[in-house]
Each structure stands twice: as structure tokens, then as C-alpha cells.
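Here the complex is missing a single protein chain, while all its other protein chains stay put.
Let's turn to chain A:
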Amino acid sequence: MNYHAYHSLDVVNGEGTRCTLFVSGCEHKCKGCYNASTWSLMNGHPFTRALEDQIIRDLSDTRIKRQGLSLSGGDPLHPANLTAVLQLVQRVRAECPGKDIWCWTGYKLASLTEQQQHVVQYIDVLIDGKFIEAQKQPNLAWRGSSNQQIHYLSQTERALA
């Protein structure tokens, strides 16, 4: 998997203070996308074990507390990204107790493939749906257009929502 950018400290992609990974590769190609350079699977840099370790380290930082990890892109649920993303979210679950995982995808929750569902079982909050420029609303929380939906999937997140 290639990734486009990694922000070890982020407050604009999901609730609380977070680490955010923008992966490469997206087949939706929505008109008006703010991250079009991430569409190609070949763009960006290789996602290495070293970066994975750094994400785990950042999430465990005690000086600057992170609420969790955000996965965006590109599309983290692009078929070509699923193996790497699965490994990452499994590690976060195992090694960073108490941290939540948010994920943005252009696919709809109701029509995910089996492999995608396998990844999503580790996700706490999923924001799904393509970006539709005609339904763009600048002041929405965590979404670009009003068709997109926030799904609080895990017990804890549902309690908070």
C-alpha cells in the first residue's frame, strides 16, 4: 500500500486529538474531491513497517494524548489497500487499548464486500458515501456533502453519539 500523508497530530479529521493516515488509491473519483492527487494507487510513498511502528508509538504518547487513529485518503477500503489496513487496525486494537479508529470511505456500509467488512469490524466510526458536489455543505461535521453518513459502529461510540 502507498500512503499520501501522515499527520501525527490532527484535530480536523475526527473527534478529539488524533493521528491521521491518508492512504493512496481511490476508484470513486468524485467531482470536486479535495484530495484528487491521492486517487492513483501508485502515488505517495510506500507504507512501511517503520511508519506502522511510529503510528503505534504516537497513539501511545503520554505527553500529547491521542483519542485514536483516523484513516482517510484515498480510500482505506480500496480492495488493494485492505491487507495493509487490516494489519494496521489489528495492531492498533492489540497494542493501543482505549484508542478508537475512524475511517472515511466512498463505499456504502450496506454494500461492503466480505473483505471490507472484515476490516470494518475493527472500526469504531465509519463515514461512508461518495462526495457529491451538488450536496456540498461547508459547515457539516466530518463530512463534505450531506449524503454522507456517520455510523457509530462500536458500543462505546454508540453510547457517546
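By our rule, contacts are C-beta pairs under 8 Å (C-beta built on N, C-alpha and C of every residue); 3 or more make two chains touch, one makes a residue touch a chain; residues count from 1.
We take it that contacts and distances are computed from a predicted model.
Student: One chain isn't displayed here; going by UniProt, is it "DNA-binding transcriptional regulator, PadR family", "Ribonucleoside-triphosphate reductase", "Autoinducer 2 import system permease protein LsrC" or "Glutamate synthase (NADPH), homotetrameric"?
Tutor: This omitted chain is identified in its UniProt record as "Ribonucleoside-triphosphate reductase".
Student: Using the document's definition of touch, tell me which of A:Asn43, A:Gln67, A:Gln87 or A:Ser145 contacts the absent chain.
Tutor: A:Gln67
Student: Over the whole complex, note the residues of chain A touching the chain we left out.
Tutor: Considering the whole complex, chain A reaches the absent chain at 5, 7, 9-13, 15-18, 20, 34-35, 63-65, 67, 138-139, 141-142.
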